[in-house]
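Here it is: the structure, laid out below.
Of the protein chains in this complex, one is absent; all others appear in place.
Chains here go by letter, A and B, matching the order in which they are written, and residues are numbered from 1 within each.
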Amino acid sequence: MGTQIKNQIKFSMLSVDENVGFARTAAAAFAAQLDLTLTEIDEIKVAVSEAVSNSVIHGYGDCNDKQNYIELIMNLFQDKLEFTVIDYGRGIADIKEARQPSFSSDPERMGLGFVFMDSFMDELEVISELGQGTTVRMVKMLVPCVEH
Amino acid sequence: MGTQIKNQIKFSMLSVDENVGFARTAAAAFAAQLDLTLTEIDEIKVAVSEAVSNSVIHGYGDCNDKQNYIELIMNLFQDKLEFTVIDYGRGIADIKEARQPSFSSDPERMGLGFVFMDSFMDELEVISELGQGTTVRMVKMLVPCVEH
Partner (left out) sequence: IGEIRRFIRDDNPVKVSRPLKELAYRVHKTQEKLQGSLGREPTITEIAKELSLAPQEIVSALEAVQPQVSLYEQAFPGS
């Protein structure tokens, strides 16, 4: 039963700064159909917007071609919420290194995006191929109602 | 220049009640990148959620097949915001009649959805074919900044 989709929203948005905030609000609005705490919703917002901003900043980075798209797929299952962020940008050469706390390919940045995704979500999977793009899948497990 | 897309977000969502609220928030979140008043944003929210709820209620109505999808396309142009809601449901036999104030095929309903879309947006186009589905395109014109 846990694998049956109860709700799904897929969207594709232009890779522009404005849409990081949009994706954050959309993730919160999707999560709002569940009985989560504000803290849990905040954690989801941060994790999703870190992934989307990585796609805008690193994935499509210097290509100023405005026709770059980012996909966000939000799935609700019986027992979990799943968010998948996909870009078709430059990809990550060394995923293990990229996920290290404080690692950033840009000396100006904090290198904490993956750390947030990791600590705020219950599962984090990163798939990437150089020149092909990056897929980040994050899962938030739902506590059964009885525990509330 | 007015026809060049400045931002675009395309959604595909399951036709379930929860997603009417989601679409409403998404429309507001998209509109929030512009310098609109809360009243204008409210009007957009109502118009978009009326169109999406029509697709859920009338378009896919009795088909309780959960795999029915509704598309929402949000475009920002230099001078206007455009929202297009598409379903692949039963379609509308007589569009002119459907758009009349107080007309509803369901005696329990108010028949005001199209009236709201019409009065809150600057353009409303309805395309529909029986058994094929319905497309509702709505435009909100943007006032040039100088007027603010």
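We adopt the following convention: a contact is a pair of C-beta atoms (placed from the backbone, for glycine too) under 8 Å apart; a residue touches a chain by one contact, two chains touch by 3 or more.
This is a predicted model, so every value here is computed, not measured.
Asks: Considering the whole complex rather than only what is displayed, give the residues of chain A touching the chain that is not shown.
Replies: Residues of chain A in touch with the missing chain: 21-22, 24-25, 28-29, 32, 38-39, 41-42, 45-46, 112, 115-116, 119-120.
Asks: Could I get the residues of chain B that touch the absent chain, sorted low to high?
Replies: Those residues of chain B that touch the unshown chain are 21, 24-25, 28-29, 32-33, 35-39, 41, 46, 50, 110, 112-113, 116, 148.
Here, only the chains that are shown with their structure count from here on.
Asks: State, to the nearest whole Å, the distance from the C-alpha centre of chain A to the C-alpha centre of chain B.
Replies: 27
Asks: So in the complex, the part of chain B that touches chain A is made up of which residues?
Replies: 7-14, 16, 18-19, 21-22, 25-26, 29-30, 32-33
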